[in-house]
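What follows is one structure encoded as structure tokens, with my remarks underneath.
Only one protein chain is missing; all other protein chains are in place.
Presenting chain A:
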Amino acid sequence: MRPLTATRTPVIHRTKPLAGPDADFGAAPKSESEAEPKLRLRGTRFFGRGRLSDPAPSRLSYRFQRWMLTPGIRRGVKIGLPVLAVVGLVGGFFAAEERREAVSAYVISIKTSIQERPEFMVNLMAIDGAGTALSEDIREVVPLDFPLSSWDLDVEMIRDTITGLDPVKSATVRIRPGGILQVDIVERQPVIVWRTRDGIELLDETGAHVDMIAARADHANLPLIAGKGADKHVPEALQILTTARSLGERVRGLVRVGERRWDLVLDRNQRIMLPTERPARALERVLAVNEVQDLLERDVAAVDMRLGQRPTIRMNKTASEDWWNTKVDVSSGQ
């Protein structure tokens, strides 16, 4: 339907869902012009002279609208321009050195104020499972001046440093509630004394260095080993010494010979030379002989077990001479 006064505004037809059984009535041309949205053309408001003005878009606005409806252009305007504007603004702001610094200083100050809240502060270091001397050593290698924010603590690194100490077998480092840096230490236990040219060392059961000592007598209860490379074979030495415990007080120590095999040294300068392979088994054989024949009670300088098929005994010089004489006597006596 056309209105009474002449209008030349275009009518846009839009799909409208009809409700109910009155769809046919709704489809009637009556009253559809006021229900339908009118296209408002921008030009008419400024240049138009009322309703009789031509609603046709100017060539320029027509072309501009078509241009804006092109998908690429539209995406560029809708997404590209805002992004460009934001990037430009941010870039412009950070172009000046002092503004960059001000912003970074501001960020750092906020960060510090959060990190230095009392909830995050560490006030002391508690060390459990370490002796006094070791505790002091630990405090020396981990120099922290409390109070300190827990954000600044590198717990991994502290643990690695502490584990790097000789007497420490393992360490657990954690920050306990209440602002305490808890360090739990398992110390190495010395089981053997190793005498070298440089001094006397304590070793644990794996052969790891525990401490240097001034005198052997400080640890008289621990067995003694000697020789170059002996610390690499501490478990073997301990096995041999366990086997040799029936000899009791007679055992003086073990000597590593040629970085290859062990000599068991007894008092009276006796030596049991053990083979490279299965030294404890060889020692058991010697002990078995000793049980029956009292071999080691005799005047024997060394029992050589290095060749398993041919155990050899070396006697002292006087004993040999005695034996020769006895042999002569026996032969003369015949």
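Note that in this section a contact is a pair of C-beta atoms (placed from the backbone, for glycine too) under 8 Å apart; a residue touches a chain by one contact, two chains touch by 3 or more; residues count from 1.
In this text, contacts and distances are computed from a predicted model.
Trainee: For the complex's missing chain, which UniProt name, "Permease", "NADH-quinone oxidoreductase subunit J", "Cell division protein FtsA" or "Phenylalanine--tRNA ligase alpha subunit"?
Mentor: Matching "Permease", "NADH-quinone oxidoreductase subunit J", "Cell division protein FtsA" or "Phenylalanine--tRNA ligase alpha subunit" to the record, the invisible chain is "Cell division protein FtsA".
Trainee: Please identify which residue in A:Arg63, A:Arg139 or A:Arg260 touches the non-displayed chain.
Mentor: A:Arg63
Trainee: Suppose we count only contacts with the excluded chain; which residues of chain A make the list?
Mentor: 1-6, 8, 10-16, 18, 26-27, 29, 32, 36, 39, 54-57, 59, 62-63, 65-66, 69-71
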